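A single protein chain has been omitted; all remaining protein chains appear in their positions.
The block that comes next holds chain A.
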Amino acid sequence: MRPILLSGHERALTQVKYNKDGDIIFSVSKDHVVGAWFSYNGERLGTYHGHQGALWTVDVDPTTTFLATGGADNTMRLWNVQTGKLLKTWEFGSSIKRVEFSSDGSKLLGVTEKRTGHLSTIVVYDIVQDVDAEQTDEQSLRIVCDESKATVAGFSYGAKWIIAGHEDGSVSQYDVKGGELLDNVMVHEPDMPITDMQWAPDRTYFITASKDKTAKLISTKDLNVMKSYNTDTPLNSAAITPVKDYIILGGGQAAMDVTTTNARQGKFEARFYHKIFEEEIGRVRGHFGPLNYVAVHPLGTGYCSGGEDGYVRVHHFDKPYFDFMYEVEREQARM
(Lines give C-alpha, C1' and ligand atoms only; values in the text may rest on other atoms or scores of the structure.)
Protein backbone atom coordinates (compact mmCIF):
# COMPACT_ATOMS: atom_id res chain seq x y z
CA MET A 1 0.00 0.00 0.00
CA ARG A 2 1.67 3.20 -1.18
CA PRO A 3 -0.13 6.20 0.27
CA ILE A 4 -0.49 9.36 -1.80
CA LEU A 5 0.67 12.40 0.08
CA LEU A 6 -1.31 15.60 -0.50
CA SER A 7 0.74 18.54 0.63
CA GLY A 8 -1.31 21.49 -0.55
CA HIS A 9 -2.12 22.82 2.88
CA GLU A 10 0.12 24.99 4.96
CA ARG A 11 -1.45 24.29 8.32
CA ALA A 12 -3.14 21.49 10.23
CA LEU A 13 -5.95 19.67 8.49
CA THR A 14 -9.27 19.76 10.31
CA GLN A 15 -11.52 17.63 8.15
CA VAL A 16 -11.35 15.56 4.99
CA LYS A 17 -14.34 14.15 3.14
CA TYR A 18 -15.00 11.95 0.14
CA ASN A 19 -17.88 12.74 -2.14
CA LYS A 20 -20.54 10.09 -2.65
CA ASP A 21 -18.82 8.40 -5.59
CA GLY A 22 -15.50 8.55 -3.81
CA ASP A 23 -13.60 10.13 -6.70
CA ILE A 24 -13.03 13.51 -5.07
CA ILE A 25 -11.64 14.31 -1.64
CA PHE A 26 -12.33 17.67 -0.03
CA SER A 27 -9.97 18.93 2.61
CA VAL A 28 -10.15 21.90 4.95
CA SER A 29 -7.37 23.22 7.07
CA LYS A 30 -6.50 26.02 9.40
CA ASP A 31 -4.87 27.87 6.47
CA HIS A 32 -8.30 29.23 5.32
CA VAL A 33 -8.29 27.28 2.06
CA VAL A 34 -10.50 24.42 0.91
CA GLY A 35 -8.92 21.87 -1.41
CA ALA A 36 -10.49 19.42 -3.84
CA TRP A 37 -8.45 16.40 -4.94
CA PHE A 38 -8.98 13.41 -7.17
CA SER A 39 -8.74 10.41 -4.91
CA TYR A 40 -7.34 7.94 -7.47
CA ASN A 41 -4.11 9.83 -8.23
CA GLY A 42 -3.98 12.71 -5.78
CA GLU A 43 -4.26 15.37 -8.46
CA ARG A 44 -5.59 18.66 -7.14
CA LEU A 45 -8.73 19.77 -8.89
CA GLY A 46 -8.79 23.19 -7.35
CA THR A 47 -9.06 25.35 -4.29
CA TYR A 48 -11.87 27.44 -2.87
CA HIS A 49 -10.87 30.86 -1.62
CA GLY A 50 -12.87 33.30 0.46
CA HIS A 51 -12.78 32.28 4.09
CA GLN A 52 -11.06 34.68 6.44
CA GLY A 53 -10.29 32.29 9.28
CA ALA A 54 -9.33 28.74 10.11
CA LEU A 55 -11.71 26.20 8.67
CA TRP A 56 -13.22 23.55 10.87
CA THR A 57 -15.52 21.59 8.68
CA VAL A 58 -16.56 20.65 5.16
CA ASP A 59 -19.29 18.57 3.57
CA VAL A 60 -20.39 17.84 0.03
CA ASP A 61 -23.89 17.08 -1.14
CA PRO A 62 -24.75 13.66 -2.68
CA THR A 63 -24.65 14.92 -6.27
CA THR A 64 -21.26 16.64 -5.85
CA THR A 65 -22.81 19.97 -6.84
CA PHE A 66 -22.63 21.92 -3.60
CA LEU A 67 -19.89 22.16 -1.06
CA ALA A 68 -20.52 23.55 2.40
CA THR A 69 -17.78 24.80 4.70
CA GLY A 70 -17.66 26.42 8.10
CA GLY A 71 -14.88 28.10 9.98
CA ALA A 72 -13.59 30.43 12.63
CA ASP A 73 -14.53 33.55 10.63
CA ASN A 74 -18.10 32.98 11.86
CA THR A 75 -19.39 32.11 8.43
CA MET A 76 -20.85 29.09 6.79
CA ARG A 77 -20.38 29.11 3.03
CA LEU A 78 -21.82 27.28 0.09
CA TRP A 79 -19.70 26.70 -3.02
CA ASN A 80 -20.15 25.41 -6.51
CA VAL A 81 -17.99 22.29 -6.50
CA GLN A 82 -17.16 22.39 -10.19
CA THR A 83 -16.12 26.01 -10.57
CA GLY A 84 -14.99 26.96 -7.09
CA LYS A 85 -17.44 29.85 -7.07
CA LEU A 86 -18.84 31.10 -3.77
CA LEU A 87 -22.63 30.86 -3.88
CA LYS A 88 -23.77 31.90 -0.43
CA THR A 89 -22.40 33.12 2.87
CA TRP A 90 -24.30 32.79 6.11
CA GLU A 91 -22.97 34.83 9.01
CA PHE A 92 -23.19 33.92 12.68
CA GLY A 93 -22.12 35.26 16.03
CA SER A 94 -19.58 32.49 16.61
CA SER A 95 -17.57 30.00 14.59
CA ILE A 96 -19.03 27.01 12.78
CA LYS A 97 -17.73 23.69 14.07
CA ARG A 98 -19.59 21.28 11.88
CA VAL A 99 -21.66 21.27 8.68
CA GLU A 100 -23.50 18.35 7.19
CA PHE A 101 -25.93 17.72 4.36
CA SER A 102 -28.88 15.41 4.80
CA SER A 103 -28.64 12.18 2.82
CA ASP A 104 -30.78 13.60 -0.01
CA GLY A 105 -28.96 16.93 -0.06
CA SER A 106 -32.06 19.03 0.51
CA LYS A 107 -31.05 20.23 3.97
CA LEU A 108 -27.85 21.60 5.39
CA LEU A 109 -27.09 21.86 9.07
CA GLY A 110 -24.48 23.87 10.86
CA VAL A 111 -23.27 23.68 14.44
CA THR A 112 -22.21 26.96 16.00
CA GLU A 113 -19.69 27.31 18.79
CA LYS A 114 -20.59 28.53 22.25
CA ARG A 115 -19.12 31.88 23.10
CA THR A 116 -19.87 34.69 25.54
CA GLY A 117 -23.25 36.01 24.50
CA HIS A 118 -23.85 33.14 22.13
CA LEU A 119 -25.17 29.73 23.01
CA SER A 120 -24.25 26.75 20.94
CA THR A 121 -26.89 26.15 18.28
CA ILE A 122 -27.70 23.76 15.50
CA VAL A 123 -29.16 25.57 12.49
CA VAL A 124 -30.78 24.02 9.45
CA TYR A 125 -31.22 25.56 6.00
CA ASP A 126 -33.18 24.26 3.05
CA ILE A 127 -30.97 24.11 -0.02
CA VAL A 128 -32.36 25.06 -3.43
CA GLN A 129 -31.07 22.40 -5.80
CA ASP A 130 -29.84 24.81 -8.46
CA VAL A 131 -26.41 26.40 -8.61
CA ASP A 132 -27.78 29.61 -10.13
CA ALA A 133 -30.64 30.06 -7.68
CA GLU A 134 -30.54 32.38 -4.71
CA GLN A 135 -30.17 30.41 -1.47
CA THR A 136 -32.38 31.30 1.44
CA ASP A 137 -31.31 33.23 4.50
CA GLU A 138 -34.11 31.76 6.52
CA GLN A 139 -33.36 29.00 8.97
CA SER A 140 -35.86 26.21 8.72
CA LEU A 141 -34.87 25.05 12.19
CA ARG A 142 -32.83 26.35 15.07
CA ILE A 143 -31.97 24.18 18.06
CA VAL A 144 -30.33 25.82 21.06
CA CYS A 145 -28.09 23.55 23.11
CA ASP A 146 -28.17 25.25 26.49
CA GLU A 147 -27.01 22.33 28.62
CA SER A 148 -23.77 21.38 26.96
CA LYS A 149 -22.55 22.73 23.66
CA ALA A 150 -22.86 20.57 20.59
CA THR A 151 -19.60 19.62 18.92
CA VAL A 152 -20.88 17.43 16.11
CA ALA A 153 -24.26 16.80 14.51
CA GLY A 154 -25.85 15.08 11.55
CA PHE A 155 -29.11 13.98 9.96
CA SER A 156 -30.33 10.45 10.56
CA TYR A 157 -31.75 8.22 7.83
CA GLY A 158 -34.63 9.90 6.01
CA ALA A 159 -33.74 13.15 7.81
CA LYS A 160 -36.02 12.00 10.61
CA TRP A 161 -33.88 13.13 13.51
CA ILE A 162 -30.84 15.22 14.10
CA ILE A 163 -28.26 13.44 16.19
CA ALA A 164 -25.78 15.62 18.02
CA GLY A 165 -22.70 14.87 20.07
CA HIS A 166 -21.88 17.15 22.97
CA GLU A 167 -18.93 18.48 24.85
CA ASP A 168 -19.96 16.63 28.01
CA GLY A 169 -19.74 13.22 26.31
CA SER A 170 -23.44 12.73 25.64
CA VAL A 171 -25.38 12.31 22.43
CA SER A 172 -28.84 13.72 21.80
CA GLN A 173 -31.61 12.98 19.41
CA TYR A 174 -33.70 15.90 18.17
CA ASP A 175 -36.84 15.86 16.12
CA VAL A 176 -36.25 17.41 12.71
CA LYS A 177 -39.76 18.85 12.50
CA GLY A 178 -39.94 20.90 15.68
CA GLY A 179 -36.47 20.57 17.10
CA GLU A 180 -37.58 19.00 20.41
CA LEU A 181 -35.04 17.07 22.38
CA LEU A 182 -36.27 13.49 22.31
CA ASP A 183 -33.45 11.74 24.04
CA ASN A 184 -30.08 12.42 25.60
CA VAL A 185 -27.76 9.61 26.58
CA MET A 186 -24.38 9.80 28.25
CA VAL A 187 -22.28 7.47 26.16
CA HIS A 188 -18.74 8.59 26.92
CA GLU A 189 -16.96 9.51 30.13
CA PRO A 190 -18.57 12.63 31.62
CA ASP A 191 -16.96 15.88 30.46
CA MET A 192 -14.95 14.19 27.74
CA PRO A 193 -15.95 15.96 24.53
CA ILE A 194 -17.15 14.00 21.55
CA THR A 195 -14.76 14.88 18.75
CA ASP A 196 -16.29 13.15 15.78
CA MET A 197 -19.38 11.36 14.61
CA GLN A 198 -19.63 9.46 11.35
CA TRP A 199 -22.49 7.51 9.88
CA ALA A 200 -22.77 3.97 8.68
CA PRO A 201 -23.69 3.95 4.96
CA ASP A 202 -27.41 3.56 5.70
CA ARG A 203 -27.34 5.96 8.69
CA THR A 204 -29.08 3.49 11.01
CA TYR A 205 -26.11 3.64 13.32
CA PHE A 206 -23.10 5.84 13.78
CA ILE A 207 -19.78 5.95 15.53
CA THR A 208 -18.56 8.59 17.93
CA ALA A 209 -14.98 9.31 18.90
CA SER A 210 -14.11 11.00 22.14
CA LYS A 211 -11.20 12.39 24.09
CA ASP A 212 -11.86 9.66 26.65
CA LYS A 213 -9.87 7.33 24.35
CA THR A 214 -12.86 5.30 23.26
CA ALA A 215 -15.10 5.12 20.24
CA LYS A 216 -18.69 3.87 20.44
CA LEU A 217 -20.99 2.40 17.90
CA ILE A 218 -24.48 3.73 18.60
CA SER A 219 -27.85 2.97 17.05
CA THR A 220 -29.67 5.97 15.64
CA LYS A 221 -33.14 4.99 16.73
CA ASP A 222 -32.70 4.52 20.48
CA LEU A 223 -29.14 5.77 21.07
CA ASN A 224 -28.14 2.37 22.32
CA VAL A 225 -24.40 1.76 22.61
CA MET A 226 -23.83 -1.39 20.59
CA LYS A 227 -20.04 -1.64 20.52
CA SER A 228 -17.18 0.05 22.24
CA TYR A 229 -13.57 0.35 21.06
CA ASN A 230 -10.93 1.14 23.64
CA THR A 231 -7.60 2.67 22.75
CA ASP A 232 -4.70 4.24 24.60
CA THR A 233 -4.84 7.69 23.10
CA PRO A 234 -7.37 10.54 22.85
CA LEU A 235 -9.37 10.09 19.67
CA ASN A 236 -10.14 12.76 17.12
CA SER A 237 -11.98 10.77 14.55
CA ALA A 238 -13.67 7.46 13.86
CA ALA A 239 -14.99 5.99 10.64
CA ILE A 240 -16.94 2.90 9.66
CA THR A 241 -15.72 1.03 6.60
CA PRO A 242 -18.18 -0.40 4.11
CA VAL A 243 -17.53 -3.82 2.49
CA LYS A 244 -15.38 -5.03 5.38
CA ASP A 245 -16.57 -4.83 8.97
CA TYR A 246 -13.83 -2.59 10.24
CA ILE A 247 -13.55 0.64 12.17
CA ILE A 248 -10.79 3.16 11.57
CA LEU A 249 -9.81 5.36 14.48
CA GLY A 250 -7.54 8.36 14.37
CA GLY A 251 -6.10 10.39 17.17
CA GLY A 252 -2.97 11.04 19.12
CA GLN A 253 -1.71 13.19 21.88
CA ALA A 254 -2.74 16.78 21.22
CA ALA A 255 0.04 18.97 19.91
CA MET A 256 0.12 21.03 23.11
CA ASP A 257 0.76 17.93 25.24
CA VAL A 258 3.33 16.25 23.06
CA THR A 259 6.39 17.68 24.79
CA THR A 260 5.17 16.49 28.14
CA THR A 261 4.75 12.91 27.06
CA ASN A 262 7.01 10.14 25.92
CA ALA A 263 8.02 11.18 22.46
CA ARG A 264 8.88 7.75 21.13
CA GLN A 265 5.41 7.26 19.89
CA GLY A 266 2.95 10.07 19.87
CA LYS A 267 0.63 7.28 18.74
CA PHE A 268 0.02 9.04 15.45
CA GLU A 269 -1.34 6.02 13.73
CA ALA A 270 -4.62 5.07 12.15
CA ARG A 271 -5.95 2.15 14.14
CA PHE A 272 -8.06 -0.54 12.60
CA TYR A 273 -10.54 -2.40 14.75
CA HIS A 274 -12.88 -5.16 13.85
CA LYS A 275 -16.37 -3.76 14.06
CA ILE A 276 -17.99 -6.85 15.53
CA PHE A 277 -15.25 -8.29 17.71
CA GLU A 278 -14.09 -4.89 19.01
CA GLU A 279 -10.51 -6.02 18.64
CA GLU A 280 -7.60 -4.13 17.19
CA ILE A 281 -6.37 -5.74 13.99
CA GLY A 282 -3.69 -3.39 12.76
CA ARG A 283 -2.27 0.09 12.45
CA VAL A 284 -1.10 2.32 9.66
CA ARG A 285 1.70 4.73 10.39
CA GLY A 286 2.78 7.80 8.50
CA HIS A 287 1.67 11.04 10.09
CA PHE A 288 4.02 13.20 12.13
CA GLY A 289 1.22 14.61 14.23
CA PRO A 290 -2.16 13.61 15.58
CA LEU A 291 -4.71 12.49 13.05
CA ASN A 292 -7.47 15.05 13.04
CA TYR A 293 -9.80 13.24 10.72
CA VAL A 294 -10.15 9.92 8.96
CA ALA A 295 -12.56 9.43 6.08
CA VAL A 296 -13.39 6.21 4.29
CA HIS A 297 -14.01 5.82 0.57
CA PRO A 298 -17.76 5.20 0.18
CA LEU A 299 -17.02 2.07 -1.85
CA GLY A 300 -14.65 0.78 0.81
CA THR A 301 -11.58 0.73 -1.43
CA GLY A 302 -9.48 3.14 0.57
CA TYR A 303 -9.33 5.79 3.21
CA CYS A 304 -7.65 9.10 3.76
CA SER A 305 -6.49 10.86 6.88
CA GLY A 306 -5.78 14.50 7.59
CA GLY A 307 -3.22 15.25 10.23
CA GLU A 308 -2.03 18.03 12.43
CA ASP A 309 1.18 17.85 10.34
CA GLY A 310 -0.62 19.48 7.39
CA TYR A 311 -0.68 16.41 5.16
CA VAL A 312 -3.51 14.37 3.78
CA ARG A 313 -2.54 10.76 3.20
CA VAL A 314 -4.69 8.85 0.75
CA HIS A 315 -4.53 5.08 1.04
CA HIS A 316 -5.86 2.51 -1.37
CA PHE A 317 -6.30 -0.81 0.36
CA ASP A 318 -4.59 -3.82 -1.09
CA LYS A 319 -5.31 -7.49 -0.97
CA PRO A 320 -4.53 -8.45 2.63
CA TYR A 321 -7.06 -5.89 3.78
CA PHE A 322 -9.86 -7.56 1.87
CA ASP A 323 -8.66 -11.10 2.56
CA PHE A 324 -8.50 -10.85 6.31
CA MET A 325 -11.18 -12.80 8.12
CA TYR A 326 -11.60 -14.23 11.54
CA GLU A 327 -11.84 -17.98 11.75
CA VAL A 328 -15.54 -17.80 12.51
CA GLU A 329 -16.13 -15.52 9.54
CA ARG A 330 -14.28 -17.90 7.30
CA GLU A 331 -16.43 -20.78 8.47
CA GLN A 332 -19.50 -18.69 7.87
CA ALA A 333 -18.32 -17.93 4.36
CA ARG A 334 -17.76 -21.59 3.60
CA MET A 335 -21.27 -22.60 4.59
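Rule of thumb we're sticking to: a residue touches a chain if its C-beta (ideal position, glycine included) is under 8 Å from a C-beta of that chain, and two chains touch if they have at least 3 such contacts; residues count from 1.
The rule is simple: contacts and distances are computed from a predicted model.
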item	value
The complex's invisible chain, by UniProt name, from "Ribosomal RNA-processing protein 41", "Elongator complex protein 5", "Eukaryotic translation initiation factor 3 subunit G" or "Coatomer protein gamma sub-unit"	"Eukaryotic translation initiation factor 3 subunit G"
Where the unshown chain meets chain A, residue by residue	1-8, 21, 23-24, 33, 37-38, 41-49, 64, 82-84, 246, 272, 279-286, 313, 315, 317-318, 320-321, 324, 326-327
